[in-house]
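The complex is shown incomplete by one protein chain, all other protein chains being positioned as in the whole.
On to chain A.
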Amino acid sequence: MAARCVLGSIWTSLSGVKSMASSSNMSVFQSITNYPQLSVFGIIQSRGIRQVVEKKEGKTTIIEGLTQDTLAGPQPPNPTAQCPIYQWNLQNKYNYTDVLLLSQFIRSDGGMLPRRVTGLCAQEHRKIAICVQMAHRAGLLPDHKPPLPEGHVPKKPKPQLNRYLTRWSIDSVKPIYRAGLKWCKNRISVGHPALRNNVQYGKKILYLKH
């Protein structure tokens, strides 16, 4: 009891161990190296991960969370820019198929991370959100689905249809009953106008209306 109070006071004095508090309460006298659950992709340069180290000095046990040294990854070619996309000169060069890029800005359940955390500028954040939406609808991020409540039974089996470059959400779109004549046709939109300025490496132009 007394030991726990001492440990409690030491804990609050150390900075940044709040994340360990909930998980480390159970096994106090064991050295733990806790890593928060990482998503699918590998080791990230996150300064939130700390290594828990236990030291015993007589009757007092000090459990400390030491910050890990961040791995020195490749440096961006344009470090003076504000937005990470501009730092790596990727503006106008990414699409919904670049899943490795998009997966860095999403949570494990598929939602976007806030702009104040990622550091993206407003336009690029919007473009990345649009590409992530299109990638989800194309089925390119199968492991980033939101968790369904337990015991959830789908009423009707949905038809598994392949799609890509879907701008609108599937349930929100209504069929075009009267398409019109060639000169005044009610066109179907493909892709998104926010990605209009993307670099086209072939001779074909980007058609946004089919």
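Keep in mind that, in the parts below, a contact is a pair of C-beta atoms (placed from the backbone, for glycine too) under 8 Å apart; a residue touches a chain by one contact, two chains touch by 3 or more; residues count from 1.
Convention: contacts and distances are computed from a predicted model.
As stated in its UniProt record, the chain not included in the shown complex is "Large ribosomal subunit protein uL13m", which appears among "Protein phosphatase 2, regulatory subunit A, beta b", "Large ribosomal subunit protein uL13m", "SUMO-activating enzyme subunit" or "General transcription and DNA repair factor IIH helicase subunit XPD".
Within the set A:Ile62, A:Met112, A:Ile130 or A:Val190, the residue that contacts the chain not displayed is A:Val190. Residue in contact with the omitted chain (choice from A:Thr61, A:Thr97 or A:Asn198): A:Thr97. For chain A, the residues touching the absent chain in the complete assembly are 16, 19, 36, 38-48, 70, 73-74, 76, 84-85, 87-88, 90, 96-97, 99-101, 103-104, 107-108, 117-120, 138-144, 159, 161-168, 170, 173-177, 179, 188-191, 210.
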